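Removed from the display is one protein chain of the complex; every other protein chain stays in position.
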Amino acid sequence: MIVATCVLAGLGLVAGLGLGLAAKFFAVEVDPRQEEIGDILPGANCGGCGYAGCSDFAKGVVEGKAAPDACPVGGAETAADIGRIMGITIEEKERSVALVLCQGDSTAAPTKFHYNGMTSCASAALVGGGDKLCGAGCLGLADCQMVCPFGAIEMTEGGIARVISERCTSCGKCVTACPKNIIQIVPASAPIHILCRNTDKGGVARKACTYACIGCKKCEKFTGDGSMVVTNALASTDYTNPPQDPAVIGECPNACIKELDLSKKAVQH
Amino acid sequence: MSDEKDPKTSPTPPEGDKAVEAKPAPKKEKPAAPPKLVMSASPHVHKGQDVTGIMRDVFWALVPAVLVGIWFFGLPALRVVAITVGGCLLFEWGYLKLLKRPGSITDFSAAVTGLLLAMNLPSTSPWWMCLVGAFVAIIIAKQIYGGLGYNPFNPALVARVLLLISFPVQMTTWAKPSSIIAFDAATGATPLGALKEYLSMGNTLPLPADQGASILQLVIGLRGGCLGEVSVAALLLGGIFLLWRGHIRWQIPVGFIGTVALVTGIAWLASPGSYASPLLHCLSGGLILGAFFMATDMVTTPVTRKGMLVFGIGCGLITAVIRLWGGYPEGVSFAILLMNAATPLIDRFTKPRVFGARKLYQEAKTA
Amino acid sequence: MELILLVVSAIFVNNFVLMQFLGICPFLGVSKKLSTAVGMTGAVVFVMTMASVISWLVYHKLLVPNDLVFLKIIAFILIIATMVQFVELVLQKLSPKLYASLGIFLPLITTNCAVLGAATLNIQNEHTLAQATVFGAAGGLGFGLAILLFAGIREVLELADTPKAFKGTAIALVTAGILSMAFMGFTGLVK
Partner (left out) sequence: MRFKGGIHPKYNKSTAASSVEKMPLLGRYVVPISQHIGAPGEVIVKKGQEVGRGEPLTKAGGFVSAPVFAPTSGKVKAIKEFPHMMGNMQMAIEIIADGEDTCWEGVKPLGLWREQTPEDLKSAIAAAGLVGMGGATFPTHVKLSPPADKPIDTFILNGAECEPYLTSDHRVMVEQATEVMEGVGLMMRVLGVTKGYVGVEANKKDALEALRNACPKDLDIEFALLEVKYPQGSEKHLIYALTGKTVPAGGLPMEVGCLVQNVGTAVAALEAVEKGWSLIERVTTVTGSGINEPKNISARVGTPLQDVIAFCGGLTSAASKVIFGGPMMGFSQFSLDVSLIKGTSGILCLDADEVTQFTAGPCIRCGACVDVCPMGLVPSALGQYAERDRYAELGELCVNDCIECGSCAYVCPSHRPLVQLFKRGKAELRKLQQQAG
């Protein structure tokens, strides 16, 4: 019995000594906070923060390169946790969601040619800018749906993309994936939105889509406070000062303006 | 972007979509609005060959050997062919329908798989075994990988090896070849099986005349074996047809058969008493069937000529090793499956040299 | 000749992963990328060879003389754990990238039954020290062959349009099964 204990103890001692020496020899410094932050991150590796995955982001935060509240998926809670680990306080950011600024589905927006090729917006956009007559219209080939890590984008029956705002974490992947730049990150609290990006003038725009903004400035005049402005024959909402009065919807001759409730959030599992 | 998942690869215009004349352009009296044109990326012309065409050619190339098999093994062989081909088509059709996936059984690929499977079964195979084989080939080896083009292993071979391991008795019960009219229920052995048996009892070659098969018998196919592998002549006919049509490249069959001949030849020269002649090795078993039809399956073999040669040589090496020293009398199926597994690696290391690249491909990427 | 047969047996006929189903955890875990698989192969070959040698020495020179054969398993685990820790330290220093991509599977070599299997099989089959060394190295290479083939296939499978239900581990297991079936062809090469 004693021999057994001694032998094992001796073996352990030798091994331990060897490892201790090796550890001295091959020592690597790692900031323990990096692992801590890595643990509380959502682990979706979506890249919404601009880093190549969650652990890269954690490294960035510890090195002071990344903003602690830059994780769009984790939102305010994660930001607060990261702040606690880093010993700083984080101001709460307002929730935002992605929004597809196009209503030109197949019933509203005609095509200008028959497209034959890859089922991918980015590829299709290389061929004559896409088959929609409207130069800013959703091509409906689902690039955004493919890149969304949260299943928060669906294709409508009319063949355009729609963000399911409850699931959206505003990681911004769809924004970069869209070759037509019609997906925008908007504050979830804003009630009124202009769902068009067509910069063509009146007649041309009207031909391109029944939901096209023709730049008539009615909304700009109605709101009058700069919350909606028309530039380049296209109205847009100033999201730092979003319009609140739903009455403006009736002003738009082409029904570009919509009231949307984007503030609902899916229950986190 | 998985175009095959999406039915919209070539979007047709939605119905009720009125033709809108070209573009907002300077208003001028134009002749009648031009037709809505088709747009696509270049090139705008195509050779005209498609997957269905290739598969159809492969199918017809297999037919002579199957007919010979049916002639020698009679109605049971016909039954095996009917069940496997029918089963494969049925499973493929059912799966595609059930999972609403694109693709169609009319592309002949399932039929070719079924035919190849039948050719790799003894004519005495019970019906349920044929069905199990068809299921394994189509569903497990092909469809759950994503269907045509994505299966890493040859479906028919996966099915054959699975059956061989699971039902060794049924898979090695061979009917004696006779002819369709005079069906003979007697069972016999394959030349390679007889050889292995004979050698394992400690005998030395040559084989007694009543146990082997003459060269002529091997060439026309009058010998025991799987129903599609027996007739070397019919198989060569189909193989040459495929070579001529350009659907298979010479590198694989030549590399395969050449290596088998070389290795067995060396062994035979070293010890003619314990190893059979390379001629016997080349003409018997499933070598010709494997080399021309199974090892040349496009999906599961390398894409480059160099890679194909490596693939063929690898197959030949493994086949020869298994035949000469292994437990199984025949190693073609195992060899091809193993090389299928190595195909991604072969592809990786046999890339052609990029035009104008000074260094080899693998290094060029860092430059 | 005997050693060559031992190598053939350990790599092909009695491949640890595909024929004895040992070491499945890293086999599935780090076979997603070929480069990681290569790193894992290196680590396993090293650990397996060293573990075989040291455990053989410990068993024959320490445990048997002292009549402590019952400590076999615990002593072997200790040795293996030490070796793995050592590899981990070295890797973290020399190749942080590989270290990160191997992740949890590196320390898990400790519980890789292939390594323990090699050590105990050495004892069970009464290998000499030379045989034990060769067996350990060949076993590691066999593991390497399996994982490299498998990683090659999995890299390609990533591009496949696999149905969602089978994506990832499911299809990997099916593939491993077929690969194992193919390896059965080597049965009987070495008794």
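Labels for the chains are A, B and C, by order of writing; each one numbers its residues from 1.
Here is the rule we use: a contact is a pair of C-beta atoms (placed from the backbone, for glycine too) under 8 Å apart; a residue touches a chain by one contact, two chains touch by 3 or more.
Only a predicted model underlies this, so the values are computations on that prediction, with no experimental measurement involved.
Engineer: Check the whole complex and report which displayed chains the hidden chain contacts.
Structural biologist: Looking at the complete complex, the unshown chain comes into contact with A, B, C.
Engineer: Among A:C6, A:L126 or A:A247, single out the residue that touches the unshown chain.
Structural biologist: Per the contact definition at the top, the residue touching the missing chain is A:L126.
Engineer: I need the residue numbers on chain B that touch the omitted chain, in ascending order.
Structural biologist: Given the touch definition above, chain B has residues 1-4, 9-10, 22-23, 25-26, 28, 30-31, 34-47, 49-51, 53-54, 102-103, 146-150, 247, 249, 298-305, 308, 347, 351-358, 361, 364-365 touching the missing chain.
Engineer: Touching the missing chain, which residues of chain A?
Structural biologist: Residue positions of chain A that touch the missing chain: 112-114, 116-118, 120, 122-123, 126-129, 135.
Engineer: On chain C, what residues meet the omitted chain?
Structural biologist: Residues 158-159, 161 of chain C touch the chain absent from view.
Basically, only the chains that are shown with their structure count from here on.
Engineer: Mapping chain-to-chain touches, which pattern fits: line, ring, star, complete or other?
Structural biologist: Looks like everything touches everything, fully connected.
Engineer: Name the chain whose C-alpha centroid is farthest from the C-alpha centroid of chain A.
Structural biologist: That would be chain B.
Engineer: With contacts defined as at the top, give the pair, A-B or B-C, that has more of them.
Structural biologist: Pair with more contacting C-beta pairs, A-B versus B-C: B-C.
Engineer: As a quick test, compute the distance in whole Å between the mean CA positions of chain A and chain C.
Structural biologist: 43
Engineer: Give, as an integer number of Å, the spacing between the C-alpha centres of chain C and chain B.
Structural biologist: Chain centroid spacing, chain B to chain C, equals 33 Å.
Engineer: Can you pull out the residues of chain C that are in contact with at least two other chains?
Structural biologist: Residue numbers touching two or more other chains: none in chain C.
Engineer: What are the residues of chain B that contact at least two other chains?
Structural biologist: Residues of chain B never touch two or more of the other chains.
Engineer: Over in the complex, which chain B residues touch chain C? Could you list them?
Structural biologist: 2, 4-5, 99, 101, 140-141, 143-147, 150, 152-153, 158, 161-162, 165, 318, 321-322, 325-328, 331, 333-335, 337-338, 340-345, 348
Engineer: Looking at the complex, which residues from chain A come into contact with chain C?
Structural biologist: Listed in rising order, the residues are 3-4, 7-8, 11-12, 15, 18-19, 22-23, 25-28, 55.
Engineer: Okay, in this complex, where on chain B does chain A touch?
Structural biologist: Residues 1, 3, 6, 8-14, 16-18, 20, 22-24, 36-41.
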